[in-house]
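Presenting subunit A:
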Amino acid sequence: MSNAITIISGVFIITGALAIIIGLIGVFRMPDFYTKLHAASVIDTMGTMLIIVGLMLYSGFNLVSVKLLLIMIFILITTPTAAHALAKSALHGGLEPVLNKNKS
Partner candidate 1 sequence: MFEVATYLILFAMSLALISAIIGKTVYEKILAVNIFGTVTVLFIALFGFLTERPEFLDIALVYALINFIATIAILKFFEYGDMGRSSHINDEADI
Partner candidate 2 sequence: MTVTIINIILLCLLVIAATAVNQQRNLFAATMLTGIYSLISASLFVCLDAVDVAFTEAAVGAGIATILFLGTLALTGFEEKTEVKISVPGLIIVLITGGLLMYGIQDIPEFGNPDTPVQTYLAGKYIGESATEIGVPNLVTSVLASYRGYDTFGETTVIFTAGIGILMLLGRGRKNKKGLLDEDEV
């Protein structure tokens, strides 16, 4: 039983770490700043959520996993706010977005 939970949490954590790397590949590949922000939000949501949930599964139900939950909530509150402020400030700073460059 506990072995199964360890395996599941391992899958979660490693998928999360892979999601972070995919997000960073996206940051390198995307053509302009605003599209880079989309790639970065993969890191902030999927990476964070998967890794923290994996760690919570591993540690079980105690104060440690409450702290992990708090970390996740704080990250999920602050990072979109920072991304929003960043995008808004870039727009006001005169950074034009590239629109509809290559149609899918």
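The set was built so that all candidates are chains of the complex that A comes from, given by their letters.
In the analysis below, a contact is a pair of C-beta atoms (placed from the backbone, for glycine too) under 8 Å apart; a residue touches a chain by one contact, two chains touch by 3 or more; residues count from 1.
As the structure is a prediction and not an experimental result, all values here were calculated from the model.
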Quickly now, which of 1 or 2 touches subunit A in the complex? Give its number. 1
Write out the stretch or stretches of subunit A touching candidate 1 in their complex. 6, 10, 13-14, 16-18, 20-21, 23-25, 27-28, 33, 36-37, 40, 43-44, 47-48, 51-52, 55, 58-59, 64, 67-68, 70-71, 74-75, 78-79, 81-83, 85-86, 89-90, 92-93, 95
